[in-house]
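Structure provided below as structure tokens; questions to follow.
Every protein chain except one is present and positioned as in the full complex.
Letters A, B and C mark the chains in the order given here, with residues in each chain numbered from 1 onward.
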Amino acid sequence: MRYLEAADHAEIYVPHGFPEETADLGEIRMNYAVAGDPDSPAMLLIPAQTESWWGYEAAMRLLANRFRVYAVDLRGQGRSTWTPGRYSLDIFGGDLVRFIDRVVGRPVVVSGLSSGGVIAAWLSAFAAPGQIRAAVYEDAPLFASQADPAVGPSIRQGVAPMFRLWHKWLGPQWSIGDFAGMRAAMGSEVPGWMLAALGRMAPAGTGGPPAGPPQDLLEYDPEWGDAFVSGRATVNCDHETMLRQVKVPVLFTHHFHHVDQDTGNLLGAITDLQLRRVRRLVEATGNSFSCRAFPEMPHSMHGHDPATYVETVTGWLDDQVPGVRSAW
Amino acid sequence: MRYLEAADHAEIYVPHGFPEETADLGEIRMNYAVAGDPDSPAMLLIPAQTESWWGYEAAMRLLANRFRVYAVDLRGQGRSTWTPGRYSLDIFGGDLVRFIDRVVGRPVVVSGLSSGGVIAAWLSAFAAPGQIRAAVYEDAPLFASQADPAVGPSIRQGVAPMFRLWHKWLGPQWSIGDFAGMRAAMGSEVPGWMLAALGRMAPAGTGGPPAGPPQDLLEYDPEWGDAFVSGRATVNCDHETMLRQVKVPVLFTHHFHHVDQDTGNLLGAITDLQLRRVRRLVEATGNSFSCRAFPEMPHSMHGHDPATYVETVTGWLDDQVPGVRSAW
Amino acid sequence: MRYLEAADHAEIYVPHGFPEETADLGEIRMNYAVAGDPDSPAMLLIPAQTESWWGYEAAMRLLANRFRVYAVDLRGQGRSTWTPGRYSLDIFGGDLVRFIDRVVGRPVVVSGLSSGGVIAAWLSAFAAPGQIRAAVYEDAPLFASQADPAVGPSIRQGVAPMFRLWHKWLGPQWSIGDFAGMRAAMGSEVPGWMLAALGRMAPAGTGGPPAGPPQDLLEYDPEWGDAFVSGRATVNCDHETMLRQVKVPVLFTHHFHHVDQDTGNLLGAITDLQLRRVRRLVEATGNSFSCRAFPEMPHSMHGHDPATYVETVTGWLDDQVPGVRSAW
Partner (left out) sequence: MRYLEAADHAEIYVPHGFPEETADLGEIRMNYAVAGDPDSPAMLLIPAQTESWWGYEAAMRLLANRFRVYAVDLRGQGRSTWTPGRYSLDIFGGDLVRFIDRVVGRPVVVSGLSSGGVIAAWLSAFAAPGQIRAAVYEDAPLFASQADPAVGPSIRQGVAPMFRLWHKWLGPQWSIGDFAGMRAAMGSEVPGWMLAALGRMAPAGTGGPPAGPPQDLLEYDPEWGDAFVSGRATVNCDHETMLRQVKVPVLFTHHFHHVDQDTGNLLGAITDLQLRRVRRLVEATGNSFSCRAFPEMPHSMHGHDPATYVETVTGWLDDQVPGVRSAW
């Protein structure tokens, strides 16, 4: 297996509203975009598992009024290096420790969605001293993305069938790429409760799934999902251990979620019980933990309703992290 | 590591109310006791994880009126062979397939408690044709004894801390045997919710845990528990897959259980949600599934209240498995 | 995932020189063929990982003069049931314990090739008392098919890339079946040393690999190989532990094998060092261990040179297991 550079996939990429830059972090080259005044407080945005940095494009436009915003592609996402055999929370987190040191150069507010929110939690616990000012966990599957969590449903009881489907039919590093086969197999390999829910959440008027792979899936290494489903990604980073080390104020936004009473399966990122454990563990560190419930909100608030996302994050910062206005 | 025979431990054993016999099953020698008329219908009793066959002594006296009863020590229990590195559901089950063929020689009603109930489920799904007539799962931790179950809490969210404690301080094959150290460590290595519950369940007037190891723990290979906690025991025997293959009528007795609202931890064998999944999977096979709830009953009904246990099992058999009265 | 019966695949099968029969073993239905006089001594033949019973057809014709020969399809092979999630040495072995009890009904000489030879070793160690008379391990990858063996190269250092290729492109239960994609990927996913060797071993004049899947691969569940590569198949059956329990005389035939001096990779079934450990462990049990080296022989002697195979096996039996001639 070899390391893959963006050049290998050049033909798949499309232009976006902000220019992209690349940082050499040693093991990988990290692709990112920046917006906002260089003198504004710094904010680091971490996309979800099948999202690239440009999922934040609309939010960045709004945030740029107050922040110097950095949105990144993690390894295995977008134009950053794909690294077979090397996807784990500690590795993702280590990349961002370097990125903050080398590219941002000062403390950041970090905000991540989904797996990106788990990595935001990793940074809030394990980053180098002084790197993180505050952390936003946007609908982050704490516990729920582990194979054997301390509390609540495991990834098997949630999103695993979809990750397995992608990995099986697209292959690690898209080495198979059988998108048509994948669509044909959905009915038999993804459980009914998940298909039904995905159908309900489809945008009105779209009349069904897309004919070809969506752009963000094209830019995503399906080995990512396998690393989580198999437990490799978290084997040395139990979330309970991690959350006991949080060192900054935390905002959690909890979006639509539903536990199927019939199967116990979780549709959504995290259950109420799991979130209560997150709260208790963070509060036990002496840091403030704020939670905002958006029971109707899709998984990506920053994508679906960027104004509310920005208002929520900035409102919380004004309230809980007053220093964010002054010079960091 | 070597295989251990009862002779290695001869000094630890104590006499019991029924004579013990030994069957050579190839890999192991299985210790067992028999009661009842040889012409009565056959019943096979499978003890719980830290129980030996004689946990059924009182129940056997009652059952002997109607059944030829066989109570066994599984490998790693009592006087049966201890087998380092070789404890899994498929291995335990395979031993009993041989035992039924070679010692019993005709179909059995099988009844097992706890892990023994999971093995009863294994037999009801995977035994040789004609071996099993009906199956009783006495407070069996289906799903809840897996490391990553299809539904509900994993073993980590339940009994795992106790199994880890035994394995750490007593060692595989009791190779450490530091019972005093184990008692001293309970306060720090077993979570509070579990300790509190164990305290509440202690027999009235006993004033604390025993000074020395209880007899059933002495007769138990602590590697058993490690095989479950690590997931080795179930890695090739997912309970959902197993229950889809059930081939006989099933009675489930559901005893005291409590899901801590604060932690989500399960005190008891199985949650209501998990039991609903068991029901659905068994019913989908076309076999009858009866469930009796005993919300105040300790884990071992056959030990704590043998009369109710025997009445429940025989009443169900009379009702659901009428052929049990006639010659099998 | 569901259990698969032969009927699901009926269209893929082809007729063979002996009639096929089916035995219901409880969890699976086992397909097999029989030859020879019912009064002759019984012999059980276990095919290799991507072989079905009919790989023994020519050998059966020769053996039938002296033996009642049973050649089986293991679960996941040929017309026997395919069992997702349930492929391990203990499970394969347990099937054959039942088969010997229910179909053969008396002691057998067991002979298996490759993975089938490892299962022959399992039977020689763990079968029920009196089932096995003697065991032939035909080029069996003892140790070399484990993920982390006690001695010598692991499966990763040998055949794993081929098993991974099959599993990735054909899918569990042939659920992908992209044979063309598999052929195209061989150059990049199978290491050069293995491709070169496979090329050297191709039949003269064939001019390349077949245009479509060979019949034996069609009849094989690719999840088998994944169970070995991942270590699931052997996690509870370490070969060192197993071989310490051997209870009958053993013949090992050691065929072509080559350890690449440059990479340490094993081409073939087992190294000389590993075989020495097999010998020592078996001899320590007090049973005779005979080894015959055939350094030019392809992996399947029974397929490539059935006469030599039959002569070797019968000669050894005459010499080491004299009772084989008399009434068993």
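As a convention for this text, contacts are C-beta pairs under 8 Å (C-beta built on N, C-alpha and C of every residue); 3 or more make two chains touch, one makes a residue touch a chain.
Because the structure is predicted, anything quoted here is derived from the model rather than measured.
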Notebook entry, point to check: For the chain left off this view, which of A:Ala71, A:Ile91 or A:Val159 is in contact with it?
Noted result: A:Ile91
Next item on the list: May I ask which residue of B:Gly181, B:Pro295 or B:Gly323 touches the chain that does not appear here?
Entry: B:Gly181
Notebook entry, point to check: Which listed residue (C:Gln157, C:Gln215, C:Asn287 or C:Thr308) would be found touching the missing chain in the intact complex?
Noted result: C:Gln157
Checklist line | Hidden partner chain, touching residue among A:Leu74, A:Ala127 or A:Met301 | finding: A:Ala127
Checklist line | chain B, residues in touch with the chain not shown (by the definition above) | finding: 168-169, 171, 175-176, 178, 181, 185
Note to self: Please output the residues of chain A touching the missing chain, sorted low to high.
What the structure shows: 1-3, 24-27, 84-88, 90-91, 93-94, 97-98, 101-102, 125-129, 131, 227, 232-233, 235-238, 241, 244-245, 247
Margin query: Considering the whole complex, not just the chains shown, which residues of chain C touch the missing one?
Written below: 147-152, 154, 156-157, 231, 262-265, 273-274, 276-277
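The rule we apply is simple: only the chains that are shown with their structure count from here on.
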Item checked: Residues of chain A engaged with two or more neighbouring chains -> none
